[in-house]
Structures are given as C-alpha cells and as structure tokens.
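Have a look at the structure that comes next, please.
Only a part of the assembly is drawn; its chains keep their places, and the rest are absent.
As written, the chain order gives the labels A and B, with residue 1 at the start of each chain.
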Amino acid sequence: MALRLGSLVDALGGELHGDPALQIESLAPLESAGDGALSFLSHPKYQSQLAASRAACVIVAPSMREAALARAAGGACIVAEEPYLYFARVTQLWKRQHVRAGGPRIHPSAVIDPEAFVAPDAAIGALCVVERGARIGAGTVLKSRVTVGEDCVIGERCLLHPGVVIGADGFGFAPNEGAWEKIEQLGAVRIGNDVEIGANTCIDRGALQDTVIEDGVKLDNLIQIGHNVRIGKHTAMAGNAGVAGSATIGAHCTVGGGAIVLGHLTLADHVHISAASVVTRSILKPGHYSGLFPIDDNAVWEKNAATLKQLHTLRERLKALEKTIKS
Amino acid sequence: MALRLGSLVDALGGELHGDPALQIESLAPLESAGDGALSFLSHPKYQSQLAASRAACVIVAPSMREAALARAAGGACIVAEEPYLYFARVTQLWKRQHVRAGGPRIHPSAVIDPEAFVAPDAAIGALCVVERGARIGAGTVLKSRVTVGEDCVIGERCLLHPGVVIGADGFGFAPNEGAWEKIEQLGAVRIGNDVEIGANTCIDRGALQDTVIEDGVKLDNLIQIGHNVRIGKHTAMAGNAGVAGSATIGAHCTVGGGAIVLGHLTLADHVHISAASVVTRSILKPGHYSGLFPIDDNAVWEKNAATLKQLHTLRERLKALEKTIKS
C-alpha cells in the first residue's frame, strides 16, 4: 500500500518540491525514517535530524525550506505553514486509504435498548451497552465494550475507546449515624461533538443536573470525571487524571497525567496544569500551574523530606536569627 | 411526572409548612431551582441562597425555619432535623416513583457459570461475567460489564457499577534470577452488605486468605484494592485512589481522590486522608492527615522545587549560623 506525493498535495495543499509520482510507503519519525518514508520537522530544534534524515520526503515550515532542499540524502519536501498539523492530516488520509472493509455498523453482540437512539451512521462496536434513552450522534464511533448509561447523550463525530463508562452513578451519599445514605443520581451526561474519550475512562452522571463535556474535548485513558463536572471546549486531559464532583474547567485548558482537580472548584479558560499536580483552589487566571515534589535519589529525598516536616520551625528559627542580628 | 408534598411528608416525615397538594416537578440545587422544584439548605452558610431561591419548597433544619418562611418568593418548606439526609431519601423516593419498567432480572447476555449462586432477587446486567463458585447476595445489582471472579462473594443490597472487576489475581511474584515467578493467588474476595463499587474499580483476590470489604463501604470509580486488603465498615474512598496489598483500613475512614495507601500498613478507625496524599506509615490515631505539594504558578513552583532539593543543606547552614551567633 502506498500514496503518491502528488495525490497527497492535491488533497492537503502545501508546496511540493520533488516528483509527484513518488510513492510514499510509510510514515515515520525523522530519526528512523528510511527510504520510501514520509516524515515531518515539527520544530526548528530538530534541524540536525533533518540534515541526517533519509526520508523520501519531509514536511517542513517555510523557514526550513532551504535546509530541507539541502539534505545530504536528497529527497523531496513539502512546505506547509504548520508541518505538525499537516502531518496529522496525512495520518488521517493514510488511515482512510488503508482501512480495510469494515465489520457491521452495529455489531450484533452489542446490547442496545430499543428505547435508545443511535444515529444511522454511528458505529457501535462489539459488546457495547447502550441503555434506555441514550442518544448516540451521527458519525460517532463506540469501539468495543463501551457502556453508555440511561438518558446520556453523545454528540456527533465522537470516538469512545474500549471500556469507557458514561453515566455510572456519581459518588453521592449523606452521612447517617455513621453509615452512608445513597443520594440517587438523577442527572445524566451530555457530551458535545468531536469529543474523544480514552480507554476505561469514566464520566459519572449528575446528581440533579447533568455532567457536561463540551465540543472538542479530548480525554486520555483511565480518567475519572465526577458528577456535575463541566469541561469547556477543546480542553485536553492526559491519562490517570481525575476531576472531582461539581468542578468547572474552562475551555482550551490542558491537565497533565495523574493531576487531580478537587470538587466544586473553577478553572478559567487557558489554564494549564502540570502532570501529577493537585488543584486545591480555584484558578481564575490563565497560566501554567504546578505542584509536584521533585524526584531525587532516594537517600537525598529522605533527608529533604524529613527536613520538610520541620519547615515551619526552620522558618521560625530563621526569623529569630534575623531579629537577633538586627538588634 | 410529579410528587405531591403531602405524600412526600407522609413517607419521610418532617414538618410541612405549605399546601400538601402542591406538586413537585423536579429536584434541584438551591441556586438554580425554579418554580415547581424541591430543594434543600444543607448548611446555614448558604442562607443567602435560601432568601433568593424561587424553589417551590425547601427542606431546612429547625434553626432555619423562620428564614425559610420569610422567603421573598414565598413557597413551602419542610423542616427536618437533617436536611441533607432527608434530601437523600427524597432522591430515593423520586427514583422509585420514576423508574421505568425494568428489563430482565438477569440479562440474557450475561455469562453466569452454572456453579455460581445468584440470589433470586439479585439483578445481573448486560454482558456481566459471574464465575464458578461466586455468590451474589439478595438485592444486589450488577450493572453492565461487571466481572465477579471464581469463589468471590458479594453480600446483600450491593451495587456494582459497569466495568468493575472483583477477583482478578493479586500482584504477587517471587524474584527468580532476575525474572519473576508467579505466586498463584489462592484466596478470594469477600464483600459485605450495602457496599457500592464505582465504575472500573478493581478488587484483587487474596494470595492465601481473602481480601475483605466490610459492610457499608463506598468505593468510587477507578480505585485499585490490592490482595489481602481489609477495609472496615462504612469507610468511603474517592476516585483514582489505591490501596496496596495487605493494608488494613479501619471503619469510618475517608480516603480522598488519588490518595495511595502503601502495603502492609494499618489505619485506625476514623482516619481521614486528604486527596492525593500518600500514606507511607501506619496511622493509629484518628484524625485528618495530608501530604501534598501545594500548587502554584509554575515559575514560583520551579524556584521552590529547586530549593527543596537542597532543603537539608539549608537546614545545616541555618544551624551553622545559629552556632556562630551564639558564640
């Protein structure tokens, strides 16, 4: 299977330097691309890899045109304003070209309630469960073993990976003489268009109102989204992250892997949280926020961690010294 | 669908101020409750929301009776000793009233071993797996895609959400010349009554003896419980938390989201662990424990984290200064 450079540029645009009849046989990163491979230079800092690359063709930004044309191994190049975005579209074209004839649109092993609505061109994979009142929008794909609970709504062109659970009960209990009394979770989950949800990620239904995931949100694997959370458009979250109940996350945010956002907090648009950081207060100003203990050799860490447990006292001692010296 | 105030108070008690014939059309939080909605005031600090609320009826504590009766929008109120608990029971009543005719008690797509025992009034959802020797108690509900492994026992009135895995092998290996030799996991999992387990949560079987979850425990989504762990009655754990093998957690504890309890430790009853904290030693005294790096603007965090890596040295320098000044 292969793709002609000419048809690629016809489909995606860009300025081709090289033979349009050349056949691309694979897509590969710059450092490992061999003959027949198409690659890309996403950032000028990798320019040395460009010089050494044996790729048949490299996608570059206009500023890298000369460098691409001067490659020792020769070869073609495509000049595009945003090489990484261009490359993303190449992968999509490649996938469409190489896709094998599909299985059934709705796999016979899926369990779909007669009172659920599945758009005519949505696809439901093997062993999925779509419960009563759920709605699956046009062009949406549920891979295998996805559960969409009662009355939950998935928009158009979404992609839900295996093991995803939409609409399990939120975690709500009232204390009752030492035990916990269940608060029935009467809301649902509403997911916008163009949302991707990673394997085994869970989004709980709301207690009274709905949990809402807006258009274009991308969630990685094994993420927990609590009840009544709202995640704004085009926000992306990496694996193992967690958002506790009733938190509101703005649009265009990023949340790193393993990070946690506590309940009832608000994050403004364009807030970026580093991996493994814990958001313990609302963040109303766009920016980049972090909070993680730096890793170190275990022996060094032990000493520093032990000292950290007396940090407040150290500060008091420092204050006392300052006072002594002043007087 | 609606619920008369009078029938609500008949069922749950409380002191009604208002027209028993009034129809409640929805349940809603105080700040968004509109006409026809029933709401509640869980804490005096939200009293300003009470004054402004347009809810048809509000559940309040006795101390808030006058404030509720004086609402600008008028409307009914129910006075109850514990409004939040009362409201939990309203959600249960609401759910029972609004539940639609159910599907089959045991979904035909579930795979139940002939040597498993399922109580006559337990419900097994679509695409569940109940293995040989497993026992599912009366009134217990397995939602879709739950696995209960060989010989594992689930008590009465439990609720297991989609994707739960009970009784996978514990993580046990003996080192063998650089490789790992499997220790077969010969115990099972025993879960008490009234336990709720969130979506995609995993509870491993014991190595030799059983992993035990006592009555009334509530586990959120995506939690990992290692082999031979014991969790005491009415303990609640939030999403993404993890408990390593052979840890013993007492009764009436709470463990925050993403927190981790290391193996072989003991937590007393009534121990509360903050989100994302790591329990590295046994905690034998009831109380509230925390250990997480405070989040900050990334640039500030970087400076503090860099200094933290020399904290022990700073302490030595401080000591030296103190000595110098003394002499």
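As a working rule, a contact is a pair of C-beta atoms (placed from the backbone, for glycine too) under 8 Å apart; a residue touches a chain by one contact, two chains touch by 3 or more.
The structure presented is a predicted model; accordingly, all values stated were derived computationally and were not measured.
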All chains share one sequence here; work out the copy total for the full complex from the 2 shown. 3
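We adopt the following convention: only the chains that are shown with their structure count from here on.
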Between the Cα centroids of subunit A and subunit B the separation in whole angstrom comes to 26
Which residues, counting only subunit A, touch subunit B once they are in their complex? 109, 111, 113, 127, 129, 131-132, 145, 147, 149, 163, 165, 168-169, 171-176, 178-186, 200, 202, 204, 207-209, 222, 224, 226, 240, 242, 244, 258, 260, 262, 273-274, 277-281, 287-294, 296, 300, 303-304, 306-308, 310-311, 314, 317-318, 321, 324-325
Sites on subunit B touched by subunit A in the complex: 26-29, 32, 82, 84-85, 87-89, 91-92, 94-95, 100, 103, 107, 109, 125-127, 143-145, 159, 161-163, 194, 196, 198-200, 216, 218, 220-222, 234, 236, 238-240, 252, 257-258, 275-276, 292-298, 301-302, 305-306, 308-312, 314-315, 318, 321-322, 325
